[in-house]
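One protein chain omitted, others in place.
By written order: A and B. Residues from 1 in each chain.
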Amino acid sequence: MALIDVQDLKIQFLTFRGPAKAVDGVSLQIEKNQTLGLIGESGCGKTTMAMAIMRFVKPPGRIVGGKILFNGSDIVSMNDEKIRRLRGKHIAIVRQEAQNALNPVMTIGRQITELIVEHEPVTKKAALARARNQLNLVGINEKRVDSYPHEFSGGMKQRAMVAIATACNPKLLILDEPTTGLDVIVQRQILSMLNNLKQELHLTSVFISHDLSVVAETCDRVAVMYAGKLMEEADTVELYQRPMHPYSQALIGAYPSLKGEKKRLKSIPGAPPRLIDPPDGCRFAPRCNHAMDVCSEAEPEAREMAGRRVACHLIE
Amino acid sequence: MLLVPLRSLIIGVFILGLKGFILRKVVAACLTIVAIVCVNFVIFRMAPGDPVRIMFRDPRVSAEKLEEMKQTFGLDKPLSGQFVAYVKGMARGDLGQSFSHRRPVLEVIAAKIPATLLLVVTALIIAVFLGVALGALSGWKSGTRLDTFILTASLTMYSIPTFALGIILLLVFAYHIAIFPLGGIATPASLYEGAELVWDVLWHLFLPALSIVIWYVGEYVLLTRSSMIEVMGQEYITTAYSKGLKKFRILKNHALRNALLPVVTITGVNLGFAVAGVIEAETVFSWPGVGRLVYDAVSHRDYPLLQGVFLLFAFSVVLANLVIDLIYGYIDPRIKVSG
Partner (left out) sequence: MNQLTIKLEKLRIFFKLLFSHRMGLAGFVVISIFLFMAVFASFLGTVDPARTGAVEDILQSPSPNFWFGTDDLARDIWSQTIFGSRISLTVGFVAALITVVSGTLVGLIAGFYGRILEEVLMRIVDFFMMLPELPLMIVLAAVLGPSMWNIILVVSLVSWPTTARVVRSQVLSLKERPFVEASRCIGAGSMRLMFGEILPNVVPLMFAQAVIMITEAIYAEAVLSFLGLGDPTSISWGMMLHYAFESGVIARSMWWVLPPIVSIVALIVSFSLLGTAVSDVLEPGYKEKKGF
């Protein structure tokens, strides 16, 4: 059984002019010990979806349909107390490097121990020892357990976030653009640290990014989202070598290669569609080079084939 | 009077090794006090008209008496000489003579301090606790009907001048529905002792304290609420939720701990308003404290007394600000306290 089974998830944001369909019927599965990458343009719904796995949907957003099964239980319909117990212990999240993601008036050690103490019956002393351990795990000197966030650099803060998130050995770790905004050297450090952790802690994770190269390095499978819908989902290597959906092709094609001759950058013309009352048919049709008549009339279903899923009329 | 704190400061610097932050704050406070003393001098000596005439606006005072007074106050010497005499006097604790009370100013003021302290401390403690609690609640539940109610009530309470509120309270609860006394600190000529006396004083304390509390609660609710709302929009609150912590814990350790920091800072700045509230409440309720002395000094044109009270208030505010700055340095880890 998959660790996470998202079934036809629908999330809407209420605006003055009507509900915006941020996530419109997306289905995904994440197997144990697997890292699923989630890529797409800004605003395609990937962060909304990832946050929804923890049931973090900030008003004016609402989950209006579908299920998210975690080990069989539906997160969407769980009561608040049950969700609270899941968070931090079984599902954890590391978000984009934000200056303020850590409480400025609490020591790092305390921010880790409070998590441990909340979910597990351990003494403060034991929790502190574990906190030190966590810091070591992410490459921070354990003496820093008494330091405050403002004494850390950006990269260290991000690592501290990982230390906090993995403190209770969660079954699922959600990483939302964890390296965006950091310089490449720090990026490298964090990615290699994450890789080590994955091996050691047998983490299952979701890695959200708009950076294809980072996703290529870290993920086993990749899901491509566009305008709130799933376009394609496949094994990483297969997707990068043979993208089937025109959008995936365009995305991967748009990424410049370090090797080979110099070519002009290929961008995708046009802009994403409006999410409020979207037009009929495939969302990508207006920008698609291979669009047919049927593409503007009916939405393509996601079809399974050869170990991947594609939602495109061309593949039928 | 000035030499004692000066001496202890020097001792403190050497023995305790006060460094960096603390030293800076203390020195700043001392400089401010010096500046206040100068300003005080300037205001009263530079006033338009003959300074003696101002002090004695009573035309019935004879010319000889005026000359005598001039000499006593050293007004026949040049301005710089006056200033030196003034500072020397202050260092000795001599703030001049109050003529409406015919006693040294310092004595008159010192006698009234306990009553004011009782009023201020009681009112502020109650107001701060209530205000912060309600403000935090209002901010935490921002947007709900409870929040709107607390917000509107606080805005109203904050807008009503203390003396107007005092008069209303006095007329309603002391005259028409006579639950409380008309003024003063204790029932005159009552010979109460011990617990009875305490109860009597509390009974007298209620209305003046209430008039100060109401304004202050409004202020603190507004402050705490807006600080809370700002804090709740911060990333670390989301992080706290994502850790699966209990709501109350998030409120206490993450939201409140951060929201209270600006509130502490502003407390210092707002002490001037506490002073105003005290002056107004004591006047309306004839509470025998330093605030009431202001009213008396103004009615009797007792300038030495007025000057003395002003100095007291100004010094207290500076001192209180210093204490609050030091407390803040202790509670906010981002401020480097030593070195």
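Assume a contact is a pair of C-beta atoms (placed from the backbone, for glycine too) under 8 Å apart; a residue touches a chain by one contact, two chains touch by 3 or more.
Quantities reported herein were computed from a predicted structural model and do not represent experimental measurements.
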Visible contact partners (per top-of-document touch definition) of the missing chain: B
Residue touching the undisplayed chain, where the options are B:Q97, B:T116 or B:Q307: B:Q307
Which residue of B:I22, B:I237 or B:V275 touches the chain not shown here: B:V275
Positions on chain B where the hidden chain makes contact: 32, 35-36, 39, 43-44, 47-48, 54, 155-156, 158-161, 163-164, 167-168, 171, 175, 269, 271-273, 275-276, 279-280, 283-284, 294-295, 298-299, 301, 303, 306-307, 309-310, 313-314, 317-318, 321
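Everything below uses one rule, namely that only the chains that are shown with their structure count from here on.
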Euclidean distance of C-alpha centroids - chain A vs chain B, Å: 55
Contacting residues of chain A [partner chain B, same complex]: 54, 56, 84-89, 92-93, 95, 98-106, 114-115, 118-119, 148, 150, 161, 164
Chain A contact footprint on chain B (complex, rising order): 234-236, 238-246, 249, 253-254, 257-258, 261, 331-334
